[in-house]
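Scroll down for the structure; my scribbles are underneath it.
Only one protein chain is missing from this complex, and each of the others stays in its spot.
Take a look at chain A:
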Amino acid sequence: MSAWISAPEDDMVPPEIISTVFYSATVSDSLAILVAETVGGTQRLTWGNEGAMQLLGYGLEDLRTLPAAHLFPTLGGGELKLLLRRERTARMTLPVRMASGATVDAVVITTPAPGGRMWAMRILDTTNEQERALRATADAHERRFSALTERSPIPTLLSEQGMRLAHVNDAFCTLVGLRAEQLLGTGWIETIHEDDLDGVIEQVSAALEGAEVETQARLLRADGTVRTTVIRFAHLFTPGMGAGFVGTIEDITDRLAFEAKLAHQANHDPLTGLPNRTLLAQYVAEKFRAGTSGLACLFLDLDNFKVVNDSLGHTAGDELLVEVAGRLGATVRPGDLVARFGGDEFVVVCENVDEETAVALAGRVSEALARPMRLGGVDIRPYASVGVTVQTVEHAAAEELIRDCDIAMYQAKASGKGRITVLDQEARAQARDKLRLVAELRDAIEHREIAMYYQPIFSTRDGQPVAVESLARWDHPERGAVSPAVFVPLAEESGLITGLGRFVLDETCRQLAEWDHLLGTGVVGRANVNVSALQLDDNLAAQVADALDRHSLAPSRISVEITESALMKDPASARAVLQQLRDLGVELAIDDFGTGYSSLAYLRHLPVDCLKVDRSFVAELADGHSEIASAVIAMARNLNLCTVAEGVETVEQAEELTRLGATYLQGFSLAEPMSGGHAAAWFAAHSEDIS
């Protein structure tokens, strides 16, 4: 219809077509069409099709008498003009009055005919079944969706424009402690922590443009507390409207707190709450910049902590540690780290300090610790030895710093308790040299590079060599010969003594077996092997037995020499070990006899065969002082023990010792220590001389 109204000049449409279209419009019951006309200043209805009559319930005759305004009860005053425009089509949604007096909601579209006096009106019932059904379905969807989110325990946000919320559910209101009215629109933005807001907006932007994203954000509750959450945003598009987002929130505060607690537990000492060794290492590694300075470490070790623990009990010991931790924390500067290194050891790490400041701090710490405290009814002063190290360009790695202040602490302890020692260049160099030497000693033992030398021991009865003493010697490729007085204590400190001892024992046995093979069994009757105090344990007898067994030697071929001081460290257990060796059948000698302070009464009960007279007493013979050597030899004889006089340098000494009644002699003047091969040759030559 609009074709010929809007283009009346188009007279190309044949009348047949016009009548066909008009006929179909007339009889259509799905299309309601009316025609209105201005008659005497009033708009009246002049025609209606079948559809209009069905919709409105009027007969055609009744319709023709009606003013157009009658159909539209809501159009008051001059408003009919708005619907029946002269120049253009108009469209209105409004109730249309039916013959029954009831109204039907409809969209009315009017099209004026040229001249502006007549209008064609199409009435579209908006309440038809299909639309109602569609709307009902849509409403049901909407209700289901809102019920779902409303009752969901997951805090949910819904935006239909930018950051503006159109909807929040109860769970979100509960999470932040505010009412929905306070959160809708941009109100919820106030609940986002200021520092996290940019991140949230960034993710919202991404979501609005179609992405699915998430971000971590802190939400501020109305009561002032903070919850940490993960917000997940999904894109939401409404056709014809634009984009929004659905946000769901997961409160991870408790999970993070639990994780933080676990992490704290992993990195902190449960007793004092201080960072532990792991965290200390991380911290120092983080702060350490090689080639710079300014980082300092204080290593503290409580003096006599063991005494407190042993005498007052572990609870008192724990109490002391907690008190010390508290005093340390209160004394160091803000920003300094106090860590419990282990046991009664603590480490303080400071930044931006020179040596003077670090030592001053160590002084303050010592003073603070030394204040008396009452523990188990006793007043004690927890003194500490403190090692201080300030970072230098020579520190290549963070752990060197801690190791150095550990060394400094040991130096402090060694020089008397309650002291502060700074690890200086020389001490550091020495410590490093020692470390290197330990490594080299380990290699030397592993590769059997420790050489064994054997010094003959002579009987005073007939002047014949009856035994040898095994002496370990370390010829260092760069340092030359390293004295046993250096490397044996080093092996003892660094836990290498067991390996060294086992090597000496095994090599001596091997050599004895070889000599037996070369010279005939028993030409070298016995070998004396030195044993360190640290070897005096339950394993020693078994090791000796193994070595003898491995080389098929009788136990009597070995004499184990133990220093007097080693025996006195723990006399009871030493005695037990000696007894095991004795039971095995090996001989036992006490080395360096007379230099310690052993009780003679105690000595009487030790299962030993021989006393070695210390070389210092032998040397005194040259000055005419034979008193001690004489007394030792006499005492041994009275206890039915034999004696070996060490360090015999001259023929006169040998004669004097023989006169005093010594059983055996050993010394440079009689025979120097020699290698296994030389010893074989020496013994061979000696036996030839005799024969």
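In this section, a contact is a pair of C-beta atoms (placed from the backbone, for glycine too) under 8 Å apart; a residue touches a chain by one contact, two chains touch by 3 or more; residues count from 1.
What we mean here is this: contacts and distances are computed from a predicted model.
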Please identify the absent chain by the protein name in its UniProt record; candidates are "HD-like signal output (HDOD) domain, no enzymatic activity", "STAS domain-containing protein", "Homoserine O-acetyltransferase" or "ABC-2 family transporter protein".
"HD-like signal output (HDOD) domain, no enzymatic activity"
Considering the complete complex, identify which of A:Glu209, A:Glu286 or A:Glu688 is in touch with the unshown chain.
A:Glu209
Which of these, A:Gly115, A:Pro153 or A:Pro239, touches the one chain of the complex that we don't see?
A:Pro239
The one of A:Thr186, A:Thr278 or A:Asn352 in touch with the missing chain is A:Thr186
Just to verify: which one of A:Ala166, A:Ala360, A:Ala481 or A:Ala542 makes contact with the chain not shown?
A:Ala166
Looking at A:Val13, A:Val27, A:Leu60 or A:Leu82, which makes contact with the chain not pictured?
A:Leu82
Chain A residues touching the chain left out here are 41-42, 67, 69-70, 74, 76-82, 85-88, 90-94, 107, 126, 160-164, 166-167, 179-182, 184-187, 189, 197-198, 201-202, 204-205, 208-209, 239-243
